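Removed from the display is one protein chain of the complex; every other protein chain stays in position.
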Amino acid sequence: MSLTDSLGTNWAWVIPALCASAFFIIFPIRRLVPRIGAAVSILAILLGFALFWFVLVGLLSDGPGAYSINWLTVGDTTLKWGVVVDRLSVTMLGLVTFVALLVQVYSLAYLTHHGERDPGFGRYFAFHSLFAAAMLTLVLADNLLFLYIAWELVGLGSYLLIGFWHERRSAAEAAKKAFVTTRIGDVGLFIGIIMLFKATGTFDISTIIHVASQPDGINQATLNISVFLIFLGAMGKSAQFPFHVWLPDAMEGPTPVSALIHAATMVAAGVYLVARLLPLYELAPTVLLIVASVGLFTFIFAGTLALVMTDIKRVLAYSTISHLGLMMLALGAGGLGAAIFHLVAHGVSKALLFLGAGSVMHAMNDETDMWKMGGLRRRLPITGWTFVIGAASLAGIIPLAGFFSKDEILLHVLDHLNPVFIVLALLGVVLSALYMARIVLVVFFGPPKIENESAHESPLVMTLPLILLAFFAATVGFLAFNYTNDYPGFGGFLEGHGEFKLTIWLTVASLALAVGGVTLGWMTYRSGTISHRRLAERYAWIHKLVINKYYLDDAIQWTIDKLVLTFGGFVGVFDRVVINDTGADGSAYTVWLSAMKVRLVQTGRFYNYGMLMAGGVVGLALVWWIVQT
Amino acid sequence: MTTHDIYLLSPEISMAGLAILLILVDLVVSRKSILTIVAVLGLAVPLALSIVLWFDLTDQAATQMKADFGTEIVTFVVDKFSLFFKFLLVGATALVILASSEYVSKFKNFHGEFFALILFATSGMMLLASTVELITIYVSLELTALPIAALAAFMRDSRSSEAGLKFLILSAISSAVLLYGMVIIYGFTGTTVLADIATQLGGLLDGESAFGGNALLFGVILVIAGFGFKISSVPFQMWAPDVYEGSPTPVTAFLSVASKAAGFAVILRVFYIAFSAEILSVDWSAVFAVLAAVSMTFGNLVAIRQNNIKRMLGYSTIAHAGYLMVGLAAVASRTPDADAIIGPSGVLFYLSGYAITNLAAFSAVIAISNRINSDLIDSFAGMARRAPFLAGVLGFSMISLIGVPPTVGFMSKIYIFGAAVDTNLEWLAVTGMVNSVISAYYYLRVVKVMYLREPIDDAPVGSALPMKLAVMVTMAGTAFFGIYPTPLINLARSAVDVLVS
Partner (left out) sequence: MGLENFLIVSAVLFSIGFYGALSKRNAITVLMSIELMFNAVNLTAVALSRYVVPESLATAGQNAGQDAAQFLLTGHIFAIFIITVAAAEIALGLAIVIAIYRNSESVFVTDATQMRN
């Protein structure tokens, strides 16, 4: 008992430390004894998950805690490394350790094909530990700088895992795309953090919030700009429009990676960041409105894309983007509890769906085209029915988790935002139900296709995580109710205040819309009352637009190709042509140059280098004079 | 010249002595690998003497010990600033020598001379960090430049000779320009001692035009041009890529680290002592801000299209000169309440971080390219499989050069951009960030080629023990100071105190 007594919130830092040590142990031995590597990794995360419960108990009995050590002293500024243990971070802690644990167990079988382990087996688990360490650090960090470091490490882990099968060119490209795209947002995040530091003199999150809440604490313009820049970082990580382009490509990684990183944890980091800084956003209502708008737009935009994709993982990816948008919308409405509740519900459900998709792919030799599947519920019964539960949860069918969390979000949107938002959000609910119905009906129902004759159910190591996740996807929602007086529902619990409430008509409406969406899906993809093929032909241009992802990927790629590379090339050419060959070719314009030309047809370099230096001196003099006057 | 003067000069003297010793040892031994051992162990002497001086300085609670060599003009001082650079230079030289242990077998003879020239150049750089008088600065500068020109041409094949010639001629031109500037400054102030220049300038300033007249302003610009050449700042950078590409790779490493460090040492000394008046520093810091922005942008953009890794690192070094100049631009007089030493200490911190990182990168490049006989980035394909450790170190140092945590490159970028923000140069900090993103493109390309491409040849690439040692030390430094940079920052801050007091 004495050990369990002393185990409390003060042990929270051990959880990421465990995973980090696991990484350092596994990485050197990854090739020699990959199986031991996997065991170490799973053991570390299992211990972490066990510790989470002690931390949770400690939190409930002793209240939040914060622990830090001095790290860096620059002048009169002292930077600290510290962890903050409160309800928000502990919730995330639980989600991350739980999903990571299940995904790692699942991966044991997923990376083994016909009794043969993937050559990168050890490396895979090393990267998983690295990612888990970074993600847990991010969740626990008490200051923005520390958080940013963890944030970048999470990006690195994601880069390494997306590119896990780096022999495949597409995987390598996707990894680079993910890294570069999110880093664009990270630049904003970093500048935002520096601006807040400059305004308040600290990176500590609670101090920043405290300073900002004082009258004249932070200049309003500075606050607006800095929190907007931070939101850019969140948009990058959480794949909000227009930074969403990397997430579907990231599906090139192994499917368990998609389940962990690109569904449950890393992409939620942006939502978590905004939630963590929500008091700041509430002081900047303009930005909060932007958050809500971006979230809502992404919710619907990605929903339409999920409706037309044929690759099972891409459908799930767009669905993830869409639901992340919904969480942002909730935060924009000030619904911290609702957003995190949905984060958890979605995390569990979407991890389930991805692992289910992985199970399907495993059975079908990595086939991802939905239309080649069909009737799989008979061949893969456990996968099939757990998948149905996950899909129904996200479609918002009572009494599964997604229904309750979505409902809370809609309540906040109704209460705090313009009516336009609620109308559009309900449209998004329909879309959500529709594409979930589509994926389930196409993949698991209907007549079995020839391609999947040899498909068979996955081993227990893979189905057990599915069953556990399905259990939680079905039951987490019930946390929403206020069972005792101390517990005001999940949202209230997280925010530390507020009470449980219900608006019956909205609940009924959203449920009706969700069921309507599913029915529409049934009519389209199962009974054939509505022909989606004819619809696609009739409105061909819309279909073409959507199936090409609104040409957004192409546009962004074009911009990168044309602008950046051309510019780089231009400077290279400038260096070559203008600097080196002016004397040779471009000199006929003036007498002076043509006089030089006689001798300098081939000199090229010396003349140019020296001339540039002379030009530099003159240029400096000019700059100085201009600055002077 | 008293014994005390000799004592103050002892690190430089022992360094030059070691160089001569190496030439002599080369005459008598037949196993040339002994030379590396003698050189590395011998470097312990100047290092130890510098440490003794440091503790002596602390004991006396003095900021500076001056040597006047029997005249009334103080030309040489020992303070924490100069000792910081001496540590850095000796360390960098030791690593370069370790890393070149294998490379020198390419030369048929003159192994001893190769090391001796490196050590002579180092002694010049160490002098450069300590001098406070224009004539001495010039002589030290040439003591640095001439051995490097000889080293650049050391391979004596056509590319190496070309590199040597280019470096020598352009360096001579820049020296002439620098001298012209120095002489003009001397003419206006009547003295070549930096501290006296500051006093004399005090009387000339009228607060209307910079330096009290355009002629003096022109002199200062010429000085900036001369020093700009040494640190390869745009627009005086054109020599760098060519010389980097043509020189023997260890010399390239030496150039990019030690030579640059010495250049910044002398710039800090000259501008913080001679032109310390507030009205002046606002002016020259603006010039450095412009040069910084231009250098980093130019270096990064051109580096994108390079195929030769040495040349790519040559452009990268131009970009890093730009980042470093951010620290020069961040003078305290721009803002009333700024931390007075944030800019110069940022330069020192960044320099040491850059030195460690770049030496790690170059050690790995030397180790790999020496075995595969190619400097092309494409020939590094699949190196992760052929030489996992070296590829890992090279990849890690690329990450550090981009400025991604947990590396010292990240810490130093934070510090130096923070200095810019502190002194109201937010635009420069933003330019720096944007540039870091651009630089990710070509640094990651190396990582990509090493990790994601199929190897041309499956033969593993090994490396000798001294190479491994150099690579491991630099790699460990990059990681350690990336996680816990406080000791290095404190050292840098205590070193620059003497500049602003």
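So that you can tell them apart, the chains are marked A and B in the order they are listed, and the count of residues begins at 1 in each.
By definition in this document, a residue touches a chain if its C-beta (ideal position, glycine included) is under 8 Å from a C-beta of that chain, and two chains touch if they have at least 3 such contacts.
The structure presented is a predicted model; accordingly, all values stated were derived computationally and were not measured.
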item	value
Given B:Leu49, B:Val104, B:Ala150 or B:Leu390, the one touching the chain that is not displayed	B:Ala150
Touching the absent chain when the full complex is considered, from B:Gln64, B:Gln200 or B:Ser333	B:Gln200
Residue of B:Ser82, B:Thr192 or B:Ser439 in touch with the missing chain, whole complex considered	B:Thr192
Given B:Lys86, B:Lys166, B:His320 or B:Lys413, the one touching the chain that is not displayed	B:Lys166
On chain A, residues whose C-beta touches the chain left out of the figure	572, 575-576, 580, 596, 599-600, 602-607, 610-611, 614
Touch list for chain B against the chain that is not drawn	71-73, 134-135, 138-139, 142, 146, 149-150, 153, 156-159, 161-166, 168-169, 172-173, 175-176, 179-180, 182-184, 186-192, 196, 199-200, 203, 241-242, 245-246, 311
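The rule is short, and it goes like this: only the chains that are shown with their structure count from here on.
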item	value
For the chain A and chain B complex, residues of the former touching the latter	71-76, 148-149, 152-153, 156, 163, 166-167, 172, 176, 179-180, 183-184, 187, 190-191, 194, 198, 564-565, 567-569, 571-572, 575, 579, 605-606, 608-610, 612-613, 615-617, 619-621, 623-625, 627-628
Contact footprint of chain A on chain B as seen in their complex	166, 169-170, 173-174, 177, 209-210, 214, 217-218, 221-222, 224-225, 228-229, 234-236, 238-239, 242, 283, 286-287, 290, 298, 301-302, 304-305, 339, 342, 404-406, 410, 415, 417-418, 421-422, 429-430, 433-434, 437-438, 440-441, 444, 448, 451-452, 484-486, 489-490
